[in-house]
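Excluded from the complex is one protein chain; the other protein chains are retained at their positions.
The letters A and B name the chains in turn, as written, and every chain counts its residues from 1.
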Amino acid sequence: MTLLAFDWAFTVEKAILIAVIISISLVVAMYATYAERKVAGFIQDRRGPNRAGPFGLLQPLADGLKLFFKEEVIPTHSNKFLFILGPSLAMFTAMMTSAVIPWGGKVELGGRMVDLQVADINIGILYIFGVVSLGVYGMMIGGWASNNKFSLMAALRGASQAISYELAMGLSLIALLMLTGSLSLRTITDQQIQGNWWNIVYQPLGFLLFFICSLAECNRAPFDLPEAESELNMGYHQEYSSMKLGFFLFAEYINMFISCTVIATLFLGGYDMPFVDESQLSGVTALLVGLLALFGKTFLLIFIFMWVRWTLPRFRYDQLMNLGWKGLIPLALLNMVITGAVVLFTMK
Amino acid sequence: MGITQLLFWLLTTLTLGSALMVIFSKNPVYSILWLIITFFAISGHYVLLNAQFLAIVNIIVYAGAIMVLFLFVVMLMNLNMPSSPLKNKWLMFAGVISGGSLLLVLVAALKDTEAMRNGILMQTGDIGLIHNLGKVLFKDYILPFEISSVLFLSAMIGAVVIGKKA
Partner (left out) sequence: MESLTQRAKPVDRRPMNWLEKIYLWEIFKGMSITLKHFFKKKVTIQYPEQTRPFSPVFRGLHILNRDEEGRERCTACGLCAVACPAEAITMEAAERLPGEEDLYREEKYAARYEINMLRCIFCGLCEEACPKDAIYLSETFAPANYSRKSFIYAKDDLLIPDPVTNPEEYAKAKGLIDKKKNLKS
């Protein structure tokens, strides 16, 4: 029975961790929709949703319930299997990214070293890029299977946007990787905790580029062309209704949460609480402080995402492509060259 | 049978099965989706060989980028055109012969490779890890590596020139 010869406790631990992370991302995404509407309201001198429950806190539940009770429409002549596969893929890829994020340090719980990271693979960042590049499929398959020209156009628009900005995103990260010398997110975080400064100090331009590219990757304004409701006839989810539409929208909010966590981990020290020396705290306290720090940073970034959305108007498509190819990629290359030179001269 | 071997057989079946489905699918979009699954299965093999970098790069480059372009093209094609069956019997015959000879060449070439003789080392060896791979690429194979990048650059410039002309 060699089949059963693996560490069961390990498996159970990871399974629990995965379940917890997924439910946390779902809840965060749910309340991100609420926060989005609140932020939108506040920026426009309104109050945002405040009727469902105290301060409107039950609004996301009401929205979800509404989506569940909507009629499911599958257009005639659409490809039924692919039509359902589209949103499922979107959701699946959104969930998958969280596997390599270190949510906290290692902690001793019940005689076991529990690692708050599902998988510490030595190519962590590349894994994220891989999953992000797969995120295009949900969009494309959904758009094509709808059997609607406008959906297809939007899917093409979205896919080419995602591919274009992935390049700039990767290039902006290479400079950071030159400094850290590792692709593992755990190592990068540890370096920031032990070093004096977070990576944003060494890589301000890289941070900015990465931030802009993640806005584009998450289809957030000002780059939300794949789902421009008013001027571009909505987006790839035009034909979707009910919870399938909900999946697309929800996947986007999960993506936003995860990409904010990734930015926090890469550039803002991950679970490093500023001005606190984690090594002096006891295991569980350090863990809680770390979680607090990581989530604080993430929520701040989510707020900035929303703030940007309700401030900037949408780019035109040619402007978007110009910015991506002629603006961000040369800047990322410049950043790379400068970082390379500095690394070369300082690390004799 | 260990878990690794079980995974190996599973992945192999998946790879071959989905590769066959690429050919047998009537709908080109399905073909591409099967091809993507094939790439995933191959990436799984890389992981079994402890070559995580190759696995993920395979996914990023092939499944994530090239297949998206394939999908672009197929989705913009008019799929409603009735596909004409191969009329020319001789063409079919020629196809079978050329395919068969390609298979023959491949088998002959792979028969005597090192891996075939020694057997593949599962989960051992760390040549596929990013550190070692980088060292090998930038020390032992620096010239071919740079030449291939120049090739890519020229291809890119060529594409831009053609695009500007149109």
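For the reader, a short list of remarks on this structure follows.
Definition applied: a contact is a pair of C-beta atoms (placed from the backbone, for glycine too) under 8 Å apart; a residue touches a chain by one contact, two chains touch by 3 or more.
Everything quoted here is computed from the prediction, not taken from an experiment.
The chain we do not see here touches A in the full complex. Residue in contact with the omitted chain (choice from A:Phe92, A:Phe150 or A:Trp307): A:Trp307.
Across A:Ile43, A:Ile193, A:Leu232 or A:Leu291, the single residue that touches the chain missing here is A:Ile43. Listed for subunit A, the residues touching the missing chain in the whole complex are 39, 41-47, 208, 307-308, 310-312.
One rule holds in what follows: only the chains that are shown with their structure count from here on.
Against subunit B, the residues of subunit A that register as touching in their complex are 2-3, 5-6, 79, 82, 121-123, 126-127, 129-130, 132-134, 136-137, 140-141, 144, 152, 155-156, 159, 163, 166, 183. Interface residues of subunit B, counted against subunit A in their complex, comprise 1-3, 6, 29, 33, 36, 52-53, 56-57, 59-60, 63-65, 68, 71-72, 75-76, 129-131.
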